[in-house]
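One chain of protein is taken out of this complex; the other chains stay put.
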Amino acid sequence: MTAIGAPVLAAPRKRRDWAFYPCLAILAVAVGAAVLSPWITPYDPTATSFDAIWVPPSPAHWLGTDQLGRDLLSRVVDGARPTLLGSIALLALATALGVLIGLTAAWHRGWIDTLLARITDVMFAFPGLLFVIMIIAVFDSGTVTAVVGMGLAYAPVIAKFTRAIALEELARPYVDSYRLQGAGGFELCLRYVLPNMLPTLLGYLVVLFGDGLMSLATLNFLGFGSQPPSSDWGLMVEESRTGVIQGVLGPALVPGLTIAIVVVATNVVGVRLSDKLAVRR
Amino acid sequence: MLLEIHDLSLSVPGHRILRDVSLEVGTGEAVGLVGESGSGKSTTARAVLQLVPDGAHTSGSISVCGVGVSPDDPESIRAIRTEHAAMIFQDPRSSLNPVRRIGDSATERLVHVHGVPQAEATRRLVDLMAEVGLRDPGNLLRRYPHQLSGGMLQRVVIAAALSTNPKVLLADEATSALDVTTQAEVLALLRRLRRERELAVLFITHDLLLAGAFCDRVYVMKDGSIVDEQPGKTVFVDPANPYTKALADATPRLPEREPRHA
Partner (left out) sequence: MVTLARRLGALVLTLVVSSFVIFAGMYAAPGDPLTFLIKNPEDRTPDRVAAVRAAYHLDDSFLSQYLSWLKGVLHGDLGTSFVYKQPVADLMTSRLPVTLTLVAMAALLFVVVGVLLGVVSALKRGTTIDASITGVTTFLTSIPNFVVALVLVSVFAVQLRWFDVSGSGEGFGDRLYHLTLPAIALAIGAFAVVSRVTRQTMVEQQSLEHVDVARSFGLARRKIVRRHVLRNSLGPVVTMCGLIIASMLAGTVVIESVFGLNGVGSMLVDSINAHDFPVVQAILLYMVLAYMAVTIVVDLLYPLIDPRTLERSGAA
């Protein structure tokens, strides 16, 4: 269950070097699939064929076909684009908002900080998925609504994290020396403080990316986000439900395990990045 | 001799911690074991109870009240820990389980190791707590560690340690975490208990001055070996051993008082 709270980073007991590079490769493959999908899919992902419904994996269809006879391999490769793009967009929105809010709270302290803390607390109490569902209720289902809603839901998480590391960063001596030289808050934060925070932020964001992917897939599964005929992975799982009842598990496992593998990969890479980049401390 | 250690060596993979350590403590004696951090004094004391680091290799012999202790003989370890020796640790606040009441922790030895019924164990603890100078023991037993001062906690720890009637007491920096006044009180208490119960006390400390004042004899340790042995009273009076002299010189002391000019 991925409730949207700060994701619990799996703390590696010892350096799992051996997992890092394979996982990085997995992410590269996923991104590659997203970028190259129009050219590398063996079949047209939208091509239905009523002769080939629920075909098990075979030389013709490596991963089998779904309930409309569409090749699963092509669909899952094609689905990389909407799935990954959605997660990136949601992360971008959440980061832009979250970093801004977090930095402002850390810089100004005082009532702005308290106010923001209260607001983020309320948003935390309101489980993220629910917040998005409410937005969906208001603005109706759709990819954009889902992505924007999720982005807003993740913003407090990022804000809290940003605030914490910003506070640490702002306590460093160089900040005071710049302040004394008359540097304005905005310029200082943007030019000096933020770049120093980026390494720590980066690892965290990679893990959040996986988390967001999962949450977005859940929304799509519920039918609140992407709509057919999109081959978004979450949506693919939803469409596989009729098959599951009839005993055909393939169309559910193909997108489902793909999501799982990509999320695990982002977790491993993200945590490892955090470890590596935080050495500076 | 109630405590005898002969040529104790202890090493963990890649590192020799103790090197042929030999010492002995007789009935009613207070013997100090002094050294800087990392000299191995705590390790030596813990070795008596076989509280050694994982993967440690020991050689040499230890005997308490005539009973030899060996890592290969679990029965001997059990006997030492439950009957013959008891250890007082440095920070009384960490020695007691913070989420349990004092009475619960203090009677743990009697109830959970020796099978004494709780009521009887509590009664014995109350007597012991009076013996160590704590007033209103019944009330204290119902409280939690965070509600008591360091000095009171250490007295409780001492009372609990005495509940199994050990003959050997190992005090590992037992007063180092206390403020000076409380330190003096606890030391006075230990001195009295030693006399009344004829305990053998091994007093571990980094403070040479303290050891010299409290102990009959003092061993000095450096880098895992014993480098000197002195009677307590003379440890500051021109020690021949250069290391001991260095330790003595390093002890901060009040300067000689200038004669007052009228």
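Order of writing sets the chain letters: A and B. Residues in each chain are counted from 1.
Please note the rule applied: a contact is a pair of C-beta atoms (placed from the backbone, for glycine too) under 8 Å apart; a residue touches a chain by one contact, two chains touch by 3 or more.
Note that the structure is a prediction, hence the values are computed from the model and not measured.
Asks: Taking the complete complex into account, tell me which visible chains touch the one left out.
Replies: A, B
Asks: Touching the left-out chain: which of B:V12, B:L51 or B:V237?
Replies: With B:V12, B:L51 or B:V237 as choices, the missing chain is touched by B:L51.
Asks: Pick from A:H108, A:R179 or A:R241: which residue touches the chain that isn't shown?
Replies: Of the candidates A:H108, A:R179 or A:R241, A:R241 is in touch with the missing chain.
Asks: Check the options B:E108, B:E185, B:D207 or B:D223 and report the residue that touches the missing chain.
Replies: That would be B:E108, which touches the missing chain.
Asks: Which one, B:D91, B:D207 or B:D223, makes contact with the chain that was left out?
Replies: B:D91
Asks: Please pick, from A:L129, A:V175 or A:V206, the residue that touches the omitted chain in the full complex.
Replies: For the chain that is not drawn, the touching residue is A:L129.
Asks: Against the chain that's been left off, what residues of subunit B make contact? List them.
Replies: 49, 51, 77-78, 81-82, 86-87, 89, 91, 94-100, 105, 108-109, 112-113, 144, 146-147, 161, 164
Asks: May I ask you to list the residues on subunit A that touch the chain which is not drawn?
Replies: Per the touch rule, subunit A residues meeting the hidden chain are 1-3, 5, 8, 10-11, 13, 121-122, 125-127, 129-130, 133-140, 210, 214, 217-218, 221-224, 234, 237-238, 240-241, 244-247, 249, 252-253, 256-257, 259-260, 263-264, 267.
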